[in-house]
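Omission of a single protein chain aside, the complex is shown with its protein chains in their original locations.
After this line comes subunit A, so read on.
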Amino acid sequence: MFKIEARDDPKSQVQLHELEYPHRLNFYDKPPLYDVSIEEFETSALDRLRILAEIESSRVRNRSWEETKKVTGDQCDKYLQLKSTLAVGVDRDAQRRKDHLGHFVLRLAFCRSEELRRRFVQAEMTLFKVRYETDASTEREAFLRSRDFNWVAVEQAEKEKYREQLISYQSKGDTPFENDKYYKVRWTRVPDLVDKRKVFLHGGWAYVPSRDQSSIVYDEFQARLEKAMIITSRYMPRLDEDMRIGGILDNLSQGFLAGVSGEWSASPADMNGDAIKAEMVDELANKHFPMCMRNSHQKLRMDHRLNHFGRLQYGLFLKVLGVSVEESIVFWRKSFDRINDDTFNKMYKYNIRHSYGLEGKRANYPAKNCQQILTSGGDPGCPYRHFSPENLQSALLSTYAPLGLTSNDLPELMKTVKDGHYHVACTRVFEITHGSSGVKKGEGVGGGESVTHPNQYAKRSMDLQKEAEEKVAQMMITS
């Protein structure tokens, strides 16, 4: 970075800083050629992945473009802000550097199969479109001028020659023909416009009106990224040798399966809050638990036992939900009512205390997230993924009918499951079963977010109830 001081112009007593990244939009032509720490490497990618995963679930959920834009914008505000060049008081270069780095790390994670490449390109395309549409028009123009898009401006004479044909592709409300500008590109660069019969084609040239110029830009972005992903995939085997990076990349590429969850581990504050007593768990389960935890709970009640992974998964879930170690011991002791105290103390008590960080290496173990549950062997696993379609349907009905789910909801849910979008199905169930709390389709667990963690699901459900109760209380006071 360097400074320019222009002394003659009185206005520029202010120092102008030349940005390392002059534009908010980026075509990611150049890889980041600077040293990064492993933390930077991972965080930049994880934060970007949160956004891409939400974009992908928007697609699966058929969100309208406006909704997708809104949800994506919200995610970006949370995890990857990218402010206008004119913004003051923010380190624009740092934001853009994070954007740049995260993009390239994810290229590495997603180049490894055709399927992943396709999904990555699709999600990145959407992110680029959202940013392109929200960019200030002067900045967008500056970006467009900064590179050669290889379009030919159509001369006035040619425009007149094809007047009638060009007008036949205009819709009501478009810029009047006389004021409109046209650009010529090979038709192959604007397949979406051709597909919808929205441009005049002659001799393989598409006459693109300025309002559709973005199609050329998007297509260019996509074509370049697709090519780059294939090239990256050829170099990958060498990178895989770095074990640390390999592990991070593996984790990242699974992020599309279940979204990226925040870490849910119990904090002391949770434990002191509304303490959950062992005997409350039955009712909480009925009202607030996601399918996976409902399944564990029912199994425990029916069989009076639970396998090792089930105990671990369910136990950590309850811990993070706010069940104290003492209550937890009570809960499990009562649940395993076919063994004697001695066996319980020997076999289970230690493990419970261990999971609360009171034994062994005393770590604060976080609860398992959807990604871990989905990729586990399946016992207990994620019902949406691991149950047979028949079992899943009857389980959904018997579990959630009291909360408003009906057999009319099943076709949509089963289709989503069949396409492999398990967390989307779970999110949809959340919406359906919380319709009475005012949750609408598409709102997910708040702000359109999808379920990525069972504790996120349960907490949101409990919060909604609390809000409702507070509202009622409020009314009683005011009236």
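Please note the rule applied: contacts are C-beta pairs under 8 Å (C-beta built on N, C-alpha and C of every residue); 3 or more make two chains touch, one makes a residue touch a chain; residues count from 1.
Basically, contacts and distances are computed from a predicted model.
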Complex member absent from the view - protein name from UniProt, among "Translation initiation factor IF2/IF5 domain-containing protein", "DNA primase", "Probable actin" or "Rab proteins geranylgeranyltransferase component A": "DNA primase"
Full-complex contact with the absent chain, from A:S57, A:T126, A:S233 or A:S253: A:S233
Residue touching the undisplayed chain, where the options are A:V36, A:V60, A:L144 or A:L201: A:L201
Residue among A:Y28, A:W187 or A:Y365 that touches the chain left out of view: A:W187
Chain not shown: contacting residue from A:N62, A:S171, A:S388 or A:N408: A:S171
Residues in subunit A touching the chain absent from view: 112-114, 164-173, 186-188, 191-192, 194-198, 200-205, 233-234
